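One protein chain omitted, others in place.
Note that the chains take the letters A, B and C in the order they are written out, and that residue 1 is the start of every chain.
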Amino acid sequence: METSMKAAYLPGNSTVDFKDVTIPQPGPGEVLIRMKASTICGSDIRAIYREHLGKGPEAYQNKIAGHEPCGQIVKCGSNTKRFKEGDRVVIYHISGCGVCNDCRRGYMISCTSPSRAAYGWQRDGGMAPYIVAEEKDCVLLPDELTYVDGAQIACGFGTVYEGLERIGVSGNDAVLVVGLGPVGLAALMLAKAMGANHLVGVDTVKERCDIAKNLGLANQTFVSGSETLQEVLNTTYQNQGFEKTVDCSGNTHGRQLCIRATRKWGKMVMIGEGGTVEFNPSPDIIHDQISIHGSWVTNIWRMEELVERLVRWGIHPEDLVTHRFSLNEADKAYELMNEGKCGKVAIVFDEELKG
Amino acid sequence: METSMKAAYLPGNSTVDFKDVTIPQPGPGEVLIRMKASTICGSDIRAIYREHLGKGPEAYQNKIAGHEPCGQIVKCGSNTKRFKEGDRVVIYHISGCGVCNDCRRGYMISCTSPSRAAYGWQRDGGMAPYIVAEEKDCVLLPDELTYVDGAQIACGFGTVYEGLERIGVSGNDAVLVVGLGPVGLAALMLAKAMGANHLVGVDTVKERCDIAKNLGLANQTFVSGSETLQEVLNTTYQNQGFEKTVDCSGNTHGRQLCIRATRKWGKMVMIGEGGTVEFNPSPDIIHDQISIHGSWVTNIWRMEELVERLVRWGIHPEDLVTHRFSLNEADKAYELMNEGKCGKVAIVFDEELKG
Amino acid sequence: METSMKAAYLPGNSTVDFKDVTIPQPGPGEVLIRMKASTICGSDIRAIYREHLGKGPEAYQNKIAGHEPCGQIVKCGSNTKRFKEGDRVVIYHISGCGVCNDCRRGYMISCTSPSRAAYGWQRDGGMAPYIVAEEKDCVLLPDELTYVDGAQIACGFGTVYEGLERIGVSGNDAVLVVGLGPVGLAALMLAKAMGANHLVGVDTVKERCDIAKNLGLANQTFVSGSETLQEVLNTTYQNQGFEKTVDCSGNTHGRQLCIRATRKWGKMVMIGEGGTVEFNPSPDIIHDQISIHGSWVTNIWRMEELVERLVRWGIHPEDLVTHRFSLNEADKAYELMNEGKCGKVAIVFDEELKG
Partner (left out) sequence: METSMKAAYLPGNSTVDFKDVTIPQPGPGEVLIRMKASTICGSDIRAIYREHLGKGPEAYQNKIAGHEPCGQIVKCGSNTKRFKEGDRVVIYHISGCGVCNDCRRGYMISCTSPSRAAYGWQRDGGMAPYIVAEEKDCVLLPDELTYVDGAQIACGFGTVYEGLERIGVSGNDAVLVVGLGPVGLAALMLAKAMGANHLVGVDTVKERCDIAKNLGLANQTFVSGSETLQEVLNTTYQNQGFEKTVDCSGNTHGRQLCIRATRKWGKMVMIGEGGTVEFNPSPDIIHDQISIHGSWVTNIWRMEELVERLVRWGIHPEDLVTHRFSLNEADKAYELMNEGKCGKVAIVFDEELKG
């Protein structure tokens, strides 16, 4: 086995740095994983790639980049309890202390310990041939799913699944998704699998609407404009609105659209990050008995549940990947993602390269 | 307009009596409905047809039979507020006082007033060309649904929808239904529409299993035997069981099967009436963190909701009807239902006769 | 029995008009009620008293004023099913059609029929010695409660109870109430009865805070200022915030305070009407997994439930009444309420005059 590897770092000036580093070895409770797929998240671009803007949990500490890693265990450290060599695994993207109340609920994302470290931010991530992860952060990837599926679960799909579970989605619901980046597309894909009987997507960019349509993820899509609220309402039963709405835009207009398109007694969930929202409580939520739910990432046991569902549903997150690159081409991958004219972008290794 | 009509009564000796009666006129808050479809319920056979066994709310007071009526309003009494001549309507099968707490929740089934009267039991029902109903008991039937669809909603489908809503059914769920009479078949049909991703049915009678299979309502069916529990578990993800189970058998063995086939953290609902149930709480529900829900009929606003869903789903309860008769042949219809070699049996009028 | 009575109208110029009118007679399904207590709501002042500002459901049609009436039935019209002469009753303040979906859920407040009429707005209200109400709008008042208790239930307490039920309040919760008018005081009183283990109130007006303190409704109160958020947080377990927060202020700052004082995983409900709200979803609700619930008035069966609870809790809404007037002094009562230097203001009759 080789002892060093080439790994990608993000210096914060819209380029990618490669460094030769020693392949790490797993300690007690840790596993060494051969990387197979490592996708790029919008937050990588926003907070690291262009500039190192993030603070606190988003502060990049010049570690190997990539917080959506998926691969195969090649070596176990001492004292591992469940996973073994050969297991295919998704990595929950935050390594928490494991013993605070948040970690005990499985929400390592909100770990309150100073020892909390995000892969690709405060500890080495997935943009290298190997990664050491804690066993407790691993989720088993069944054979029915590909590594590129798995990389998407690590962050985006997990976040979406949690948000949809928060408001509940079934065949009783028409669902509106506003903001059709990878997260919004995932919301359409999962809402459909959960049984939604009518799906509508909205984005400011026509190309994104087209992706949703072309992938068969929405019954109808709309490029947002001054008439969008009425247009989306017109697609619903007696124009009464959507039982469930999902904001993935992170924008006050997108959020207003969701709130106002929610049917009486319906529920709206906010997944998209950043910005503000302003609305008029009396007509918007009080008189229509509506609730608005904040939902952040997910917990690790629900991520396991999602993996099970994906197999049962026979659907593949990798369908949202429009571009694959080898690690050598990581600079091109980040550049493309930065420009935004793409769906999901993946760095892939080994068998996933042939995809 | 004619002034008298022929109406069917059940004397309680396994025959049908026809009498000529005056066509009634609607009083204040009432409507006169031209009957179009009137289906037969298992409870008609059990409590009235063979013998007048029922007590209290099930005591038959020699009224025109039939508590699953559906038709078209031909005349409104004074002081009606919503419905008008020409409206197609389903009748909620119990007329409650409207002002007790149960009625105010919409559950006229459990009206606590002495004035409570079930259509076809304590007031005239649907086995006649005309019926007078209270406006407050009517549910609008949209053009997308047939009168035979509507008659089924009046009792069976409403009951099933409530039960499924009680436990929640979505694409996250594998669903087991035990007991495949008309109610069990309805449970499969609605669970599928609500998004269930795997459906299994069990009955003691092979013919009923075949109906479910032939109508495409279940992925698999099993004639119950000593191995049934293991067989149904084997159809689920890693043999872990069903997230949701529905008893429509009213039998202790059927109920045990449901409880024991429910997955850890799952929910079971009892819809089937009568009999007892015995189980072992520690292994059966405590260690698996399972809940068991009793659910009785439905309320009138949820029945309206169901009507809306059926239209949105594009499904038809009338698919469960295997035999149609004119009112003249009501004796044959009850006889057939009594023998049980059939799906749902309907008495139909006018355009529904041509079905 | 006398045949005419003096009734109060609000001409919209900050005065009260008295007119002699015929005492009405109950029709079918109606009851005649001898008025005992009729309280003044903030909405009366806002939308009618100063000017006739309201539109749609808030349009005042020059009827006898007063939408919080409580009295005793003195005569029943034909066809009443439950209530009888001598019954003490609260009147749900909106008379709906009774047959639309909203009415069928008991939410006459959002009745969708053109026949919808609010007592004191589009049909005669409680500011007269007698009122005719529909039986279906009456809620039985047990002997343990006074008529002044009952008048408060008719609007404010019902609305508060619904809002608290929406978010659930128990001994597990610290509860913050922002806005300490009669509705906010009711929120404190009911949250305490539902088991809240720590109660904090905030208002911009010191006098209102003092009322809450003096009535023993809050553990602590704060006059809102620049440090209020931190001050209220400091009263909670490890400064982590309130499990449940209730906005009764209808103001963007009050609502922000509620949202930001809500603990991780907590719930906030908006009851206060009007205005806007602006906040930052990521830190305010997404990262803390918080939900915001709109809640409007209540349904009639929950109002019955509230009446039952008040008896079981042994608490009295009338404790919030600071001033009582006879109907002759109605002008003084409205004037006082308009100035706002008071708690709840009641017009009372007969035995309640002696209070």
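The rule we apply is simple: a contact is a pair of C-beta atoms (placed from the backbone, for glycine too) under 8 Å apart; a residue touches a chain by one contact, two chains touch by 3 or more.
All figures in this text were calculated on a predicted structure; none of them were measured in a lab.
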Could you tell me which shown chains are touched by the chain that is not displayed? A, B, C
From A:Val21, A:Val74 or A:Cys100, the answer for touching the chain not displayed is A:Cys100
Contact residue for the chain not shown (choose from B:Asp87, B:Glu273, B:Glu308 or B:Glu329): B:Glu273
Full-complex contact with the absent chain, from A:Glu135, A:Asp149 or A:Glu243: A:Glu135
Listed in rising order, the chain C residues that touch the chain left out are 168-172, 174, 193-198, 237, 308-309, 311-313
Going by the touch rule given at the top, which residues of chain B touch the chain that is not shown? 110, 166, 250, 255, 264, 270-271, 273-282, 284-296
Touching the absent chain: which residues on chain A qualify? 28-29, 79, 81-83, 97-101, 104-106, 113, 115, 135-136, 138, 299-301, 304-305
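Note that only the chains that are shown with their structure count from here on.
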Using CA atoms for the superposition, what rotation angle relates chain B to chain C, in steps of 5 degrees? 180
Between chain B and chain C, the Cα-mean centres are separated in Å by 40
Where chain B touches two or more other chains simultaneously, the residues are none
